[in-house]
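Heads up, one of the protein chains got dropped from this complex, but the rest are sitting where they should.
Moving on, here comes chain A:
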Amino acid sequence: MISQFFVLSQRGDNIVFRDYRGDVQKGSAEIFFRKVKFWKEDGETEAPPVFNVDGVNYFHVKVVGLLFVATTRANISPSLVLELLQRIARVTKDYLGILNEDSIRKNFVLMYELLDEVIDFGYVQTTSTEVLKSCVFNEPIMIEAAHMPPLGPAALFMQGNKRMPGTAVTKSVVANEPGGRRREEIFVDIIEKISLTFSSSGYILTSEIDGTIQMKSYLSGNPEIRLALNEDLNIGRGGRSVYDYGGSSGSGAVILDDCNFHESVHLDSFDVDRTLTLVPPDGEFPVMNYRMTQEFKPPFRINTLIEEAGSLKAEVILKIRAEFPQNITANTVVVQMPVPKYTSRVSFELESGAVGQVTDFKEPTKKIEWGLKKIVGGSEHTLRAKLTFAHESHGNITKEAGPVSMTFTIPMYNCSRLQVKYLQIAKKSKTYNPYRWVRYVTQANSYVARI
């Protein structure tokens, strides 16, 4: 049973505050914020998502810089509450198009209306945008989409790729567009996050792909949809070791370790022909989550060389090679590497003719940072960083530096080779031909090379 729900801004202001059961004191938001802001336990400065102060349990999730918080005195399922908080954020986004402090402030009456229907006396009633539409009457007040960091992985598609309809993902599910008519369209996004660790000698120590097939439907009349995946898709790896890199590599079948599905998905024919059938509810939702540890070709190779040059100097050479096809471009690439604590100065040397690259030495955290706006498939880039030390190093510099980590986004590329073969919309009319967008994107979750 949830006692209260509230949304706090980064500064700790109450943007929305709803009390459901009246058994937690009014000042809870302030108590919570202070605790999170000045967290100090176990020598750690980051508060865990759930903690207890004087018998009150506080749950929070961070969404676009806002804190979505629930309180309770009862010993309830933490997964349920945290899932619910995320879901409230998602419903809000479905309604407002864009989720941020400004849009919630402008629509706080609508927020209250939603919250009244989502939770009653601490019990979850519904989080389905579809159901909520029937009993929520406020019209969302739209805010300008420009420069607003939107929520969720789908936002990736907005970055400079001309083929993507940039505004679609920030469109409210309920609001009518200025023209009065809504465009019939459906988005299916295959989003993959890569976790990968290279050993110091360049071998892959561990690798995992965590993927989601995300859907957002603006189709009227809720038609049924069929989504066909690779026919040779396998799930579960039987008795074989999960980290068996021997046999199955190359261009063989796609083998997922495990996956789960949204409740609207029917799996009747999944075992036969790998098709998912569903009637998509309004709003954004994950059709399927999957996890894969099968070997795959890493999109980037990282090479690091550290050369000592006298007792107070060293040179770091970072080399990245893009191992994906030339027609693909990665964007917003950032490479980071911690350098020894006693580094006082760093000078950088980029390759000649480098465009859209920036370098920085983050003094407080002693990290060097290398940003590349774009990397075209097949290309290679090098950075030389000359380090100057405040005092002599007493040992092996490589023990005091690294590992190198990388973040990137690669649109229209996925490492797992999982594909949506077709997307069928079951509607009789011949003239009915809505826009269908099937989009792929790969992102780094934890992409690390040890040195």
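Everything that follows uses one rule, which is that a contact is a pair of C-beta atoms (placed from the backbone, for glycine too) under 8 Å apart; a residue touches a chain by one contact, two chains touch by 3 or more; residues count from 1.
The rule is short, and it goes like this: contacts and distances are computed from a predicted model.
Q: Just go with whichever of "AP-3 complex subunit delta", "Beta-adaptin-like protein", "V-type proton ATPase subunit e" or "Probable D-2-hydroxyglutarate dehydrogenase, mitochondrial" UniProt uses as the name of the absent chain.
A: Per the UniProt record, that chain is "Beta-adaptin-like protein".
Q: Touching the hidden chain in the complete assembly: which of A:126, A:230, A:277 or A:419 does that?
A: A:126
Q: By the contact criterion defined above, which parts of chain A meet the unshown chain? Give residue numbers in ascending order.
A: The missing chain touches chain A at positions 1, 12-17, 19, 21-22, 42-44, 46, 48-50, 52, 55, 57, 60-62, 73-80, 82-86, 102, 105-106, 108-109, 112-113, 116, 120-121, 123-128, 135, 137-138, 195, 197, 206, 208, 210, 212, 236, 241-243, 257-263, 267, 286, 288-291, 338, 366, 394-395, 399, 403, 405, 445-446, 448, 450.
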